[in-house]
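Okay, here's the structure, questions in a sec.
Left out: one protein chain. Kept in place: all the others.
Naming follows writing order (A and B), and every chain is counted from residue 1.
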Amino acid sequence: MPTIGNAQIKLLEKLCNACAVSGDEGEVRKIVLEELKGNAENVRVDSLGNVLGTRAGSGKKRLKVMVSAHMDEVGFMLVADDGEGLFRFETVGGIDIRQLPGKAVVVGKDHLPGVIGARPIHLTTAEERKQNIPLDTLRIDIGPGVSKVKPGCRATFATRFQRNGPVLISKAFDNRLGVVTLLELVKNAPANIDLLAAFTVQEEIGMRGAKVAAYTLNPDLAVVVDATPANDLPSWDGEENNSFNTRLGLGPAIYIADDNTLYDPRLVRFLSKTAQAEGIPIQIRQPGGGGTDAGAITKARSGVPSVSISVPHRYSHTAASIASLDDWKNTLALVLAALKHITPGLLASERG
Amino acid sequence: MKQLIQKLTETFSPSGYETAICEVIRKETKGLADEVRLDPLGNLIARKGSKSKSGLKIMLAGHMDEIGLMATHIDENGFIRFTGLGGIRLTGLAGGRVRFMDGTPGIIGSDRLTDLTKAPLLEQCFIDVGASSRKDCPVKVGDVCAFERPFIDLGKRMIAKSMDDRIGCAVMIEALRTLKHSPHELYFVFTTQEEVGLRGATTSAFGVDPDIGLSVDVTLTGDTPKGSKMEVALGNGPAVKVKDGGMLADPRIVNWMIRTAEKAKIPYQREVLEGGTTDARAIQMARAGVSAGCLSVPTRYVHSPSEMVDTGDVQNSVKLLVALLSAPVNL
Partner (left out) sequence: MNDITPFLKELLTASGLSGYEDPAAKIISAKWKPLVHEISRGRLGSLHGLRRGTGTSPRPSVMVATHMDAIGLMVTGIADGFLRLTQIGGVDSRVLPGTLVTVYATGAGGHRPIPGVVVQPPVRLLPPEIGLNPVPLEYLFVDTGLPPRKVAGLVQVGDVIAYAQPPVELSGEMIAGHTLDNRASVCALTVCLEELQSRPHVWDVWAVATTQEEIGMIGASSSTFELHPTIAIAVDVTFAKGPGTGEWQTSSLGKGPTLCMGPNIHPALYKAMKDLADRLEIPYGLEYSPRHTGTDGFATQVAREGVPTLVVGIPLRYMHTPVEVVAVKDIQRAGRLLAEFIAGLTPDFMEKIIWDD
């Protein structure tokens, strides 16, 4: 039974510290290709930059199971050079612009350091401080005299991965936690299925990689491994928090419905049963809002029954997210157990 | 046919949870098709006939699902917070009654509202099933419900929940029953998940791979007091869609439908709908593209629990559909 040890944590650290904004996933792709060496067959990079690989099983009547994890993260693209090392930028993926002022970033393949500043408080009025600082007044400042940085370069938050006992802190847990989990799954693929691994691109800007990956792989069903927000903070009025999405530490989160997908009820039930049998804690992600690669995969060709399992993490899409080591371990354990026990009969059963 | 409409509209099956309505339709269409199958997204696909020399492969799509609600949280006092499945109308939500798939009834209440002239937000609403704690609440997170409202026959008009689009399903079933001869290979597809984004039609159209496609769905009207300026009215016959919020019907399909209606002396109206769209858009986008259009049943108060159609419009919709399918098509 594979588990999360130092090697896996080191790999997650490497993945989290990489810069792979949607459309420019090369840095993570490189790590993924390296890790897949000798661990998967038919490894290839498609025209969008998805990494696809197979682990063929050996049993009879094997299901073709696509397991996908997106490689990209939210971030920035430089779009204009204002001179003196100042660059205008646009956000890529869902970023709250209130999270930007005062952050350190890294720019381009060489991770050149930069900052996003803000006007000194002395030069602002009280009225102005009640308004958001508009994106078009913010700049990424890398300092003068750098010729390598140009419009078109991507940038991300500069936060470095750290572990604090049972807790992990980093940017980009969404979805490096999924990538590292899928890598472990490929390395330990069960023999009863054909595991079709898809490390996808451009999820954060509309699930574009998953759309073509699902078309190419043409699976019987799909399991999407992602990371999902845990908004388990106190409510302003002291009332019960009824909109937490997930809670940190309560185990992998299973999706029932989001803005793009109604997850296959048979697969949802199967996951719950598997978790119960294996003694793995799970939680139901609150239905509604958001989305995962399943939104595109479900609609591929004649339809692909899908399910999504996510690692909860607080403060998603910001400079610093917090995740629980145990939630990650349990996510890996649950997906692996589910793949091991899945049979073709499941898809012949009633949807309910 | 009214009995059929009652049966269809009184079945509870929100998007993604179409098993119950699928069973009803399966029974109603038993023996009428040459082949019936379910696809991976739960679409019910009934094939009738094979492509003859003068025939085409035609896909008809009526969606089986209806708008509904899904529980997102049960609070410590047993109240249920929820999210919408499909386009929920916030006005008129409070005081509405719902029924969960296991039969549990509930009513919709809301937080204290400071401004009673405004509809509450979805987040401000909850369902009360009479429970007093999280423990004794029979509803779990992820359970779904639909709006509860019985079918009413007014003679000339009919009222029910989920006329959108059980009336389309009824028209298709009735056409399947009535149709004697067709040169075409017909696919009557009762689709899933239309209300959440035409998902069933997307995958079934890929699977069926038709030459042309028609959705049979409801459309809005402009015939109520101080209503929208739309030209469609109840009682003026089935509507032939020219455009809606998401699709331009293939003009050749529009012409074919109008020619057929005029030849058969069936009243019809031309429809341009400002918002919304139907399964026809998904069919149009399938593979290398499909010529698509939509036969609409004019419906008042769409997405409320009391949607009204005209009996004559429904009957004429069946007639038009049968006429369209009975003869060779020359686009």
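Rule of thumb we're sticking to: a residue touches a chain if its C-beta (ideal position, glycine included) is under 8 Å from a C-beta of that chain, and two chains touch if they have at least 3 such contacts.
This one's a predicted model, so the numbers in the text were calculated from it and none came from an experiment.
Q: Quick one: say which of A:40, A:77 or A:294 touches the chain that got left out.
A: A:77
Q: Decide which residue listed in B:90, B:107 or B:272 touches the omitted chain of the complex.
A: With B:90, B:107 or B:272 as choices, the missing chain is touched by B:272.
Q: Please pick, from A:62, A:176 or A:211, the residue that touches the omitted chain in the full complex.
A: Touching the chain that is not displayed is residue A:211.
Q: Could you tell me which of B:36, B:248 or B:264 touches the chain that is not displayed?
A: Only one listed residue reaches the unshown chain, and that is B:248.
Q: Mind listing the chain A residues that contact the chain we can't see here?
A: Residues in contact with the chain left out: 22-24, 26-27, 29-30, 45-50, 77-80, 88, 90-92, 151-152, 201-202, 205-206, 208, 211-212, 215-216.
Q: Write the list of chain B residues that the hidden chain touches.
A: The missing chain touches chain B at positions 222, 229-231, 242-243, 246-251, 254, 269-272, 274, 284-285, 287-291.
Keep this in mind: only the chains that are shown with their structure count from here on.
Q: I'd like the Å distance between the centres of chain A and chain B, where a centre is the mean of that chain's Cα atoms.
A: One centre to the other, that is 35 Å.
Q: Over in the complex, which chain B residues touch chain A? Could you list them?
A: Those in contact with chain A are residues 15-19, 39-43, 70-73, 75-76, 81, 83-85, 123, 141-142, 193, 196-197, 199-200, 202-204, 206-207.
Q: Taking the complex as given, what residues does chain A use to touch chain B?
A: Chain A reaches chain B through residues 240, 242-243, 256-257, 260, 262, 265, 268, 284, 286-289, 298-305, 347, 350-352.
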